[in-house]
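Shown here: the complex without one of its protein chains, the others still in place.
Going by the order they are written in, the chains are A, B and C; count residues from 1 in each one.
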Amino acid sequence: MQNEEVAKHLMDYWNTSMPFNQLLGLKITRFSAEQSEIRFVWQDKLIGNPMQKILHGGVTASALDLAGGTVAAANIIKQLSDITPQNIQKSISKLGTIDLRTDFLRPGRGDEFIVTAHIIRSGSKVAVARMEMHNEKGDHIAFGTGTYMVG
Amino acid sequence: MQNEEVAKHLMDYWNTSMPFNQLLGLKITRFSAEQSEIRFVWQDKLIGNPMQKILHGGVTASALDLAGGTVAAANIIKQLSDITPQNIQKSISKLGTIDLRTDFLRPGRGDEFIVTAHIIRSGSKVAVARMEMHNEKGDHIAFGTGTYMVG
Amino acid sequence: MQNEEVAKHLMDYWNTSMPFNQLLGLKITRFSAEQSEIRFVWQDKLIGNPMQKILHGGVTASALDLAGGTVAAANIIKQLSDITPQNIQKSISKLGTIDLRTDFLRPGRGDEFIVTAHIIRSGSKVAVARMEMHNEKGDHIAFGTGTYMVG
Partner (left out) sequence: MQNEEVAKHLMDYWNTSMPFNQLLGLKITRFSAEQSEIRFVWQDKLIGNPMQKILHGGVTASALDLAGGTVAAANIIKQLSDITPQNIQKSISKLGTIDLRTDFLRPGRGDEFIVTAHIIRSGSKVAVARMEMHNEKGDHIAFGTGTYMVG
């Protein structure tokens, strides 16, 4: 199995089988060890504050966490010497968020939101990712840093 | 209007009018400047990882953020010299999360989750809150620290 | 070798052989898996802002980091099945800070500063510690959360 096939397979699986991501409409749109990407569109049910019509901070944190976890997963798979479904599943099952910092820069307004993530520390046990969230106009809405268990 | 009435009124409003909190089932069960509390029950739609049947990290972050915002709001109101609906609304409208750190300590498993929050830094412009999340058995699932704009 | 002997030995070594801790006057005063403690006294060279005569934030961060690392080290040793100097050194050599959050609650004023640390997440690879810094009057100056590589 090639890396690209694996990426496509995992994207499909995660995009259709993770209940909370589906509830929020979070879609993995790039699964790559260099930079992964999540997108989601505005829905009224994601509103935190009904007076101001802005995203709940928890929506932002959820999207940042998923983006960081996705790029960490892509790095785990990239480092596998033998890419089999069993090895992938075994490796990915160890993935977990240890801690996550979210910096809310601007009110969460927009039609679509794009979160990108890249790895700033890569190791056999722990990886650290940085994430950014923009809306479709390019407004920078949030920054994040996540530490992930990877082995 | 007395502080207790205000607290009850705000709890009712927040518990029935905030779309994302309703989507997740987050309920404010104590609104107090000393310690505020949020509770929510397990629902399958809150699952992050379908293999392990544990809460999505974003659910945990959402509940911690709401708990910290609630205790920050209770502190804002406590410091008002003149408690009128107009003053309360004006003050609360300035409330916003600046940053949030979530520490995931154990897998998010349980029937009910209880999040408590208290203030560790209180100021006229910025407040800092600490949050803890346990399940109904007392397992300690997450810790959090949030910095909030309050004035 | 007993745990207490080991603790005493490591405290002595760390208190006399770590250049930056000596420069700042940081002393490990309790080395225990339950709660470790660091103390240091005011010195003018630790001033950050000469107008306000308060500790530099980096002094506070240094003390919190040391306290968290100490309690993480005590936990590593407690989990060793065979406590020999070689095993201790091998285990301790893996210890490193992954990330550290410092919350500055009040200006750093006082004659003596006491930092306590305890473990909130314990694992074979990663541990998370929480730290608090008070002055001799009990004023709460800072809070911290540190994630440590331990295996």
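Note that contacts are C-beta pairs under 8 Å (C-beta built on N, C-alpha and C of every residue); 3 or more make two chains touch, one makes a residue touch a chain.
Fair warning: this is a prediction, and the values are worked out from it, not measured in the lab.
Novice: Looking at the whole complex, which of B:Ile28, B:Val128 or B:Ala142 touches the chain that is not displayed?
Specialist: B:Val128
Novice: Identify the residues of chain A touching the omitted chain, counting contacts across the whole complex.
Specialist: 101, 103, 105-106, 120-121, 128, 130, 140, 143, 145, 147
Novice: To test your reading of the contact rule: which positions on chain C touch the chain that is missing from view?
Specialist: Residue positions of chain C that touch the missing chain: 17-21, 23-24, 44-52, 55-59, 61-63, 65-66, 93, 96-104.
Novice: Please output the residues of chain B touching the missing chain, sorted low to high.
Specialist: 98-99, 101, 121, 125-126, 128, 145, 147, 149, 151
By definition in this document, only the chains that are shown with their structure count from here on.
Novice: Between chain A and chain B, what is the separation of their C-alpha centroids in Å?
Specialist: 24
Novice: So, what's the distance in Å between the C-alpha centres of chain C and chain B?
Specialist: 31
Novice: Could you list the positions in chain C whose residues touch two or more of the other chains?
Specialist: If we look for residues of chain C contacting two or more partner chains, we find 101, 121, 128, 145, 147.
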